[in-house]
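In what follows, a single structure is set out as structure tokens and then discussed.
Just one protein chain is left out here, and the rest sit where they should.
Should a chain be cited, it is by its letter among A, B and C, assigned in written order, with residues numbered from 1 in that chain.
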Amino acid sequence: MDAALIPKGVKRCPLPQFLGALTVVSVVLLWGVYAMLLCWLKGLNQTNMNNAYGFALWIWADLAVIALGGGAFFTGLLRYIIGKDELKNIINFAVLLGFICYSSALLILGIDVGQPLRGWFIFWHANVHSMLTEVAFCLTCYFFVLCIEYVPLVLENRQIDRVPFFHNLSHNMHEIMAVFAATGAFLSFFHQGSLGGVSGVLFARPFGFREHILIWPYTFFLFTWSAAACGPCFTILITKITEAISRKKLVKDNVIRLLAKIAGWMLLTYIFVKTIDTIYWAFVTAPSKGFVLNFFYTDNAFYGYWILFLEIVLCGWVPAFLLVVKKTRENNKLLWIAVFLGALGAMVNRWVMVLQVLAIPVLPFENWALYIPSWQEVATTILPVAYGIILVMISFRYMPIFPQEQELNPIEPPTPEVEPAAAADAEETPADEDPAAPEGDLQPAQA
Amino acid sequence: MKKENAKRFGMVIDLDKCTGCGSCMVACMAENNVPFREDETDKLLSVAWMRVYKLTNGKAFPDADECFLPRPCQHCEGHHGHSPCVSVCPATATDYDASTGIVSQIYTRCFGCRYCMAACPYHVRLFNWWDPVWPDGMEKMLNPDVSVRMRGVVEKCSFCFHRYQLARQQADYEERGEVAENEYQTACTQGCPAGAIVFGDLNNPDHEVTRLAQPDLSHEGKSRNPKAFRLLERLGTNTKVYYLSSREWVRRLGDNYQVKAAQHQA
Amino acid sequence: MLPFISFEWVSDTVHFVFHGALWYALSVLGMGMTYCIVKAAYDTIKGKAGDHH
Partner (left out) sequence: MKIDRRSFLSFAIGGAAGTALTPLPWKLTDDMSIWSQMWPWTPVPARGAVTVVKSACTLCPGGCGINVRKVDDRVVKIEGLPDHPVNDGSLCTLGLAGAQLLYGPRRVKTPLKKVNGRFVAISWEDALAEVSEKLSDLRAKGGAHTVACISSSDRGTVAELLARFLRVFGSPNFIRMPSSQDAYEVALYLTQGVRAIPGFDVEHSDFVLSFGSGLLDGWGSPVYLFKAHSQWRDQGGKLIQVEPRLSRTAAKADQWVPINPGTEGALALGIAGVIIKESLYDEKFVNSHSSGFQEWKRLVIDGFSPEIVSKVTGVKVTVITELARSFARANRPLATGGRGKGTSPGSLKEVLAVHFLNALVGNLGQKGGSWAVPEPEYIDWPELEMEQAASTGNQQTRIDGAGSDIYTHARYLANRLPEALLTDPGYQPVQVLFISEANPAYSLPDTTAFKDAVAKIPMKVSFSSYLDETAELADLVLPNHTYLERYEDVPAPSGYPLPIISLVRPVVEPKFNSMHTGDAVIQLAKALGGSISKAFPWDSYEECLEETLGDKWESLMEQGYWVDSEYEAPGWSEAFETASEKFEFTSREISALGNYSLVKPEGDEAFFPLVLIPFDTMRLWSGYVGSPPFLIKSVEDTLLQKNEVLVEIHAATADSLGLGSGSTAVLTTPKGKARVKIRTTEGIMPGLIALPRGLGHTANDRFLAGKGVNYNRLAGPVEDGATGHDAAWGIRARLAKA
């Protein structure tokens, strides 16, 4: 039925199967929307946040998706500015993931603030000294950039591309994409950094606070760096997942390996600097404020040294080495593990820098403040995941996201076998493709 | 930055006198239209500008000892007015007033991002998780000098700034240049039956508060009074609320929080 | 956000640098997009069709 919309030269699963999977994900989405409406209509009492935990699951999700969306800016930087031409084969997907991450982040922020209708005060009454202002400005601007980068993809849909104006528009946008990418890289650099600055500048929160270079705390640079390192890991991870679900190769190994290698070196340098930062903070910064390292990791029900180990060693040094060393990088299984750990590392880091900062009692007569998110918080956090899956499904089905797909998967005569498990796979993961589906349904009969 | 006759309003709370009765809390609630709910036992959800903490010395019976510590907003001056919360507010909804030393909060400007709450180590900033509701007829006791806060914004102790405004108006009306010490007092100071709270201008050597706090301005206001301490002084928050205690363990617990760290280390 | 209109505006270095960067980025994006759209419209009227990539 929708064959006319599907890019030329690629196979997609039958429409009912696609719609079925879409429906399942949409139910999750609607659950999230319901929770979101509850938060908007009834207020933030729907959450389990409190006055000790003003920032909680959402802000973590925000920081995490933005870090993971960092693949977009960094791949763009490599592709358009540094000129790593091979990356053009993955840049579309990176942009798509970036777009999803950033739009999700903005949505979550829209739920998280107590007065969403006044959210624009952050622009209108901007306090330039606030890291959050910097975040808001750069985040929004960079979201524009991502839109600009994503729009040509949409315009390349077979049907839209037929309209001459849109065809020309997408062509022109491609022409000057480097300018946009450069602006985006600049913006992204700053807001990734300013997100790091958010806890880094809290001089009365010794766990988050870091020394400064000019106005920027070390976390400013660490966040940008880690986003550049872990974002590409996430891009690779999702690409691999998409490949696994669609059961076809979408990006050539050399492209993935190049990106993995760069991510590996970024991660290695990042974790090296992060380790130094942690040691300096633990033995200089924190004691200067009257705290010893042990205090931050003991006497509570959750945060132990394990989280430090998880972040720095398991999700830092380990994937860094796995990606830097050619032999392990080119081992498919180890690559999977490495990019997974890399992405997880960013998420753990963001968790620590948001939630652990607030969990620690600074007043000597207060207790640790631990919290468990309410279902409304969980649902609204899953909402963007569902939304992302839907967007990937639609984009993958109707837009030429992977330029190498056609070459890697030449259309062959129909295979007789049918994989019944495919539908189930499609429910859970961001791809919709079932390579084993009968070819007949893909015929553009209804076009 | 500092104006010629700038005020630096501050407080001294004598913990030897404070009995932890809670009058300061109630006086504040009544003065500042603080809402109340059926269940206020979760103190992390409860809006109370003034909160009285109970400190324990950690010793076993019968050597156990307790001390009560009222905690209003500390009105941090930081370095040059750089209080932890003010600089982080993205929408300029909170401000450090260099002419009074008071950290203000504009409720209609705040859009509820709660960054300031994350920044404040004293938990003085409180979020309105619920719409404020007064049972039918009870809204009659609302004070028109203080606006009621809508759901979704952050609020905090203002050192009863509205009282300063009223006193200033009166002084201007009577063509007096200055507001006298007793003309501007916070509701908690006035309410405290123990007289444990002293409020005034820390820049004015004639004010009782200055006499007690003995701030050393060359050391960011650190007190010269050996009985005095400020909460978490070492963080550099440079607060304007001084505490007096003759008990060493109280001073150590409130000020030198390394004690706690050391306990944890041991 | 805007000099003269927003009363929070302070004419100091921080504001100039910060907002300068913001407005610079916005201008680049705005002008870039305007260029693309205008050129696309022009090309469409002229009947030109550019090739992809």
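In this section, a residue touches a chain if its C-beta (ideal position, glycine included) is under 8 Å from a C-beta of that chain, and two chains touch if they have at least 3 such contacts.
This structure is a prediction, so every number in the text was calculated from the model and none was measured.
Hidden chain, full complex: it touches shown chains A, B. Remark: the residues of chain A touching the chain excluded from display are 115, 117-118, 120-121, 163.
Listed for chain B, the residues touching the missing chain in the whole complex are 14, 16-17, 19-23, 25-27, 29-31, 33, 36-43, 46, 48, 52, 54, 56, 59-68, 108, 131-132, 134-144, 146-151, 187, 190-196.
Please note the rule applied: only the chains that are shown with their structure count from here on.
Averaging C-alpha coordinates per chain places the centre of chain B 46 Å away from that of chain C.
Centre-to-centre separation of chain A and chain C, using mean CA positions: 26 Å. For chain B, residues that reach two or more other chains under the stated contact definition are 92. Along chain C, residues 8 each make contact with two or more other chains. Taken together, the chain A residues at the contact with chain C in this complex read 123-129, 134, 137, 141, 144-145, 148, 156, 164-176, 179-180, 183, 186-187, 190.
Per the touch definition, chain C reaches chain A in the complex via residues 1, 6, 8, 14-15, 18-19, 21-22, 25-26, 28-29, 32-33, 35-37, 39-41, 43-44, 47-53. Partner chain B is touched in their complex by these residues of chain A: 43-45, 49-55, 112-116, 118-119, 121-122, 125-127, 129-133, 136, 198-199, 201-206, 288-292, 294-295, 298-299, 357-358, 362-366, 369.
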